[in-house]
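Here the complex is missing a single protein chain, while all its other protein chains stay put.
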Amino acid sequence: MTKKEYTLQQMAELLGVERQGPANLVIRGVGPLQAAGPDQLSFLANPKYKSQLESSRAGAVIVHPSVPGVDRPRLLSLNPYWTMAKAAQLFHEPPDLPVGVHPTAVVAPDARIAPDAALGPLVHVGPGASIGSGTRIYGHVHIAGNVTVGDQCLIHPNVTILDGCRIGDRVIIHSGTVIGSDGFGFAQDDQGRSTKIPQTGIVVIEDDVEIGANCAVDRATFGVTRIGRGTKIDNLVQIAHNVEIGEHSIIVAQVGISGSVTLGKHVILGGQVGIAGHLTVGDGVRIGAKSAIAHSVPPGQDLMGIPAIPHKEWFRNYANWKRLPRMRDELARLRKRVDALEKELGRHGKDD
Amino acid sequence: MTKKEYTLQQMAELLGVERQGPANLVIRGVGPLQAAGPDQLSFLANPKYKSQLESSRAGAVIVHPSVPGVDRPRLLSLNPYWTMAKAAQLFHEPPDLPVGVHPTAVVAPDARIAPDAALGPLVHVGPGASIGSGTRIYGHVHIAGNVTVGDQCLIHPNVTILDGCRIGDRVIIHSGTVIGSDGFGFAQDDQGRSTKIPQTGIVVIEDDVEIGANCAVDRATFGVTRIGRGTKIDNLVQIAHNVEIGEHSIIVAQVGISGSVTLGKHVILGGQVGIAGHLTVGDGVRIGAKSAIAHSVPPGQDLMGIPAIPHKEWFRNYANWKRLPRMRDELARLRKRVDALEKELGRHGKDD
Partner (left out) sequence: MTKKEYTLQQMAELLGVERQGPANLVIRGVGPLQAAGPDQLSFLANPKYKSQLESSRAGAVIVHPSVPGVDRPRLLSLNPYWTMAKAAQLFHEPPDLPVGVHPTAVVAPDARIAPDAALGPLVHVGPGASIGSGTRIYGHVHIAGNVTVGDQCLIHPNVTILDGCRIGDRVIIHSGTVIGSDGFGFAQDDQGRSTKIPQTGIVVIEDDVEIGANCAVDRATFGVTRIGRGTKIDNLVQIAHNVEIGEHSIIVAQVGISGSVTLGKHVILGGQVGIAGHLTVGDGVRIGAKSAIAHSVPPGQDLMGIPAIPHKEWFRNYANWKRLPRMRDELARLRKRVDALEKELGRHGKDD
């Protein structure tokens, strides 16, 4: 879609890395080793794929300076995967959307729309809302009243952002996601019938957060549901009311986080993990896919399982579980040996 | 957002509870003990938080009459949490939406819209549909043909209600939810290729149901998928075709209920629970989060696990599972002792 091109020297400067090879080599894109062509830059993130580098048609490659025997034009990086991401960003543009307000968009008269924001077809922006500079609101997005969306955001088609929620700068929200639905809060009478506890809080999404498709982030009962700066959330994730997620965490698809959970910074939750309500998960915790967190977790732990336990303990228990049939057999053999011993000793006794 | 206020006496009357303290104290909202200010009403739902009450700035508090030593202005309730919910409802209004049909809404000529209903921007209401009195249909909602929505409902932005489905009174449906998608029904030929079984039934949602964001409720193959009166459903829940859910049940986020399951009344399903097809789950059953229900469940049981078993049994088995390494060690020790006994007895035998 894009027609951008850079020389290898320009890329080295833009990425802040050392170049080895022809300064004027023209690069028109980034691709994996097996697919990149002579005008593309590729990358060797893991030295074990070096044979793929040898057979690659890529015109240039990003490599770690310690990789021996690379004679192809190259950019040297201590973190080739990171440099690849930054290089690909140079070539990438989000889907086109003209600056200004599409004639079919419905925008409240008192909404503040930055002059260089772009609002697509059939968008709605409610009263008191504001849309920041350079932000793109794609078609069919519903922005309710008093919502704030910061600068340079991408709000993809069919997203819903509900009353009063606040979105920071450079936030990306993918299609179908709902920000600010009511939390799941009810009081029960003595017959077990539920009455709704009004959910009067909001959702705050800090800068540089990305949220995948068809997620649900509930507003707080009172106060704020918060997603910390730089955190990345995959598709179909449930974030309940009053959850607080720290900075730079990573939450994989179909995770469910119950109400009033506090997650630290740099937490990683694998796919389909569930966290019970009111728990605290410390900084740097990593939880394996499909685990269930039933107790608070101190910082730095690696857990897995249902319920989750430390990673090593889980593997030991699992090994024992698989060994159960053998344990049963062993138990049966021991019983027979004890039977025999008792019989023998009985005979002895008699013989005495 | 709201500017409502009541005196403590007015609140006591509206809530049907006893007041102790100044009748004319003005209350402008409801909040938790740590956050409520001098013009707000708070609540002590659990006596163990009584120290928070002492340090709270709340102007008044809802307490159980048995709590000793409360001298703050107060409302006495046998169920303070319920009374708090009802009090908060007095101050809460759903997001504003003017009565009438927004000029950008697309409404079929033969659709019946109650004069005091509100249809937001870019809403669609199909042929033969009807929208009841006081109901609010927020922006971007898609109501297909022949759908019935009752009175005093809140249908939040971007909800989809498909052909012929029937929604009762006072129903709340949150953004992104789909009511009446086709059930997952196919016949296979001898090559394992699927052909679609047309899904010709509907979904019926009874009065006072609330459904969260980004759920999917499939229409029946033939007949009706039904969600019983007063049942509350959280976000991202899957309800397959021909499911019948009883009254006043509670279904937490990311639950999946397979086709033709019958759930009783007052059932509680924890988050991420899955229920296999064609099962019956009795009244009052409670299933722990992330459990898998593989067999029908008699009324009144508490189950958990994958597959789910009675709660107490699960805890006992789990304790044994964690004790497996110790059992292995014990087994090894016993084997050595039996080895020694056999050797000893062998020597005895020889000595004899």
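Order as written gives the chain letters A and B; numbering starts at 1 within each chain.
In the analysis below, contacts are C-beta pairs under 8 Å (C-beta built on N, C-alpha and C of every residue); 3 or more make two chains touch, one makes a residue touch a chain.
All of these numbers come straight from a predicted model, not from anything done at the bench.
Across A:214, A:242 or A:258, the residue that sits in touch with the chain not pictured is A:214. When the full complex is taken into account, the listed residue touching the unshown chain is A:140, out of A:19, A:140, A:196 or A:219.
Within the complete assembly, residues 106, 122, 124, 126-127, 140, 142, 144-146, 158, 160, 162-164, 176-178, 181-182, 184, 186-198, 200, 214-216, 218, 222-223, 236, 238, 240, 254, 256, 258, 272, 274, 276, 292, 306, 316-317, 320-321, 323-324, 327, 330-331, 334, 337-338, 341, 344-345, 348, 351 of subunit B touch the chain that is not shown.
Panel shows subunit A; residues 1, 31-32, 35, 79, 81-82, 84-86, 88-89, 91-92, 95-96, 102, 104, 120-122, 138-140, 156-158, 172, 174-176, 210, 212-214, 230, 232, 234-236, 248, 250, 252-254, 266, 271-272, 289-290, 306, 321-322, 324-325, 327-328, 331, 334-335, 338, 341-342, 345, 348-349, 352 of it touch the chain omitted from the view.
Basically, only the chains that are shown with their structure count from here on.
Taking each chain's centre as the average of its CA atoms, subunit A and subunit B sit 26 Å apart.
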